[in-house]
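Removed: one protein chain of the complex. Kept in place: all other protein chains.
Then we have subunit A:
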Amino acid sequence: MAAEMALPLPGKMPRKASRAELGDRIFVVGGKLLLLLLLSVAVLMPLLAIFWRGFSAEDGQGGGWVAARELVTSDNFHWLLGNSLKVSLSVAAIVVPLAYLFAYALQRTMIPGKRIWRGLSLLPLMAPSMLPGIALVYLFGNQGMLRGLISDNIYGFWGIVLGEAIYTFPHALMILLSALSLADARLFDAASSMGAGPFKAFRSITWPGTKQAVFAAFCLVFTLTITDFGVPVVVGGDYQVLALEAYKAVVGQQQFGRGALIGMVLLLPALFSFGVDAWLRRQHGDSMSGRAQVFKPVPSKVRDRCYLAIVLLICATLLLVFGMAVYSSLVKFWPYNLSLSLAHYQFNDTAGGGWLAYRNSVTMALCTALIGSAVIFTGAYLMEKTRSQKGLNLALRMLSFVPMAVPGLVLGLGYVFFFNLPGNPLHVLYGTMTLLVVCTIAHYLTTAQMTATTALRQLDGEFEAAALSLKAPLYRHYWRVTVPICLPALLDIIRYLFVSAMTTVSAAIFLYSPDTILAAVAVLNMDDAGNVGGAAAMSTLILFTSAGVSLLLAWASRGLLRRSQAWRQGAPAQ
């Protein structure tokens, strides 16, 4: 037995260790360099290209300093900017309070059916931003179902505001849900023991703990609205906004310089809110201590009924809008022949891309989800769990926060400029599926990476050290331990990337070619061509695909959790 203690054979060890070392070097350094390259090409260079394009005065491009001065002093620009600001502020002012009430109802009250309401509230994420617009046209347009309820038709300011409100609602809701999920029961006990009523408790505990999230939600809704052109293009009518102008300048008039200038203007609110949010976060610090006790709401009849009414009202609105879109896609010839048929789904007979676009979208979404989650999760792992290459880690961390502050429209413009630069060898990628996938991954990188980082930070910090002491290469440890433990988070990232890729138009609209046209772009094109029924049908298809994949992944995740319950329930040990 004494001999067996010396196993594995000492002579074998150094070679095995050195192979592991080499493999790890490739895994760690190679992985980081690859990510750096990706972030440089897919995020940094396109952004720089916008500035370069905006300030270079080429003939007929509408760029340069002179053009910039002309643009910002023109009456037309003032009108567009004013419209954009009015719409965005109105949407934020409507959506944030509603989302706050909704989130409060889900997190702090005892209303029944929370999971259903939560699922319904996420519907707008599953469809391109044009869908609410299309539904509004069928509801309140000139021949709309409920046209009689309003004095004027829906096209214009209120159409855009309503459409954007529906489109941005779940984005605001998610921020507020996570802010309201954190509550320390001890604080509420202390407040009530000092005689504070529910209103006082809200003002002194809940509000201070969530006001930063309210600000963040406000900024997000504002930025999403001001950079979105999906809703204005459908229900805007004569009411023009900046995002639409940038889109028309580049796609319609080939005025790249003018597009870049407007893109820069649109980048400002995003950069501003990103900066202020980061600053607030640093001021605020972490409000939940490790010893906090989870807050559990107690039943209260009046409160719960009020909140249930609010939640029902919002969900009914969402159902009405999305139901209308689905219904209208099935109606044979609105409003004259209301019999149902699948005529609008015969995409091959109409212009706009048809089934090719749908197939492309699914391919693109699958590639984005699978490649993106692998790249992003591995990148987050390397950044989070390896301490060497500090400079590289810092550069990666900073670069990976950039996409959060860059609206898709601006990113897409950057891609147009960068990949069309004369002499850029990457020009061959322009219009290909590869570039669409790269752009979509880059666009949604930050959120996915934050999910990954959160999951990774919950793991014991000594796992890697333990693996190394056991002479196991890091890449094997990553595959055998880290990935299995984080599989639920990984599925969440896959779902997020898939749904985002299915529904995105903002960046993709500048990057597709006839062969790589996407479903969401087809919606826009069909609507533009007056084929609103076709647009509704394609939107519905996107909606069901996204929702179906989401449900499938949620189900897979549940099954996975159940199967691994044996080791999940007890762990982690500390």
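Please note the rule applied: a residue touches a chain if its C-beta (ideal position, glycine included) is under 8 Å from a C-beta of that chain, and two chains touch if they have at least 3 such contacts; residues count from 1.
Everything that follows uses one rule, which is that contacts and distances are computed from a predicted model.
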* Could you check which of "Multiple sugar transport system permease protein", "Copper resistance protein D domain-containing protein", "ABC transmembrane type-1 domain-containing protein" or "2-aminoethylphosphonate ABC transporter ATP-binding protein" matches the UniProt name for the chain that's left out? => "2-aminoethylphosphonate ABC transporter ATP-binding protein"
* Among the options A:L421, A:V481 or A:A554, which residue touches the chain absent from this view? -> A:V481
* Hey, which of A:P170, A:G257, A:P403 or A:P473 is the one touching the hidden chain? -> A:P473
* Structure fact -> Omitted-chain footprint on subunit A covers residues 1-2, 4-8, 12-14, 16-18, 20-21, 24, 460, 462-463, 465-473, 476, 480-481, 484-485, 564, 566-574
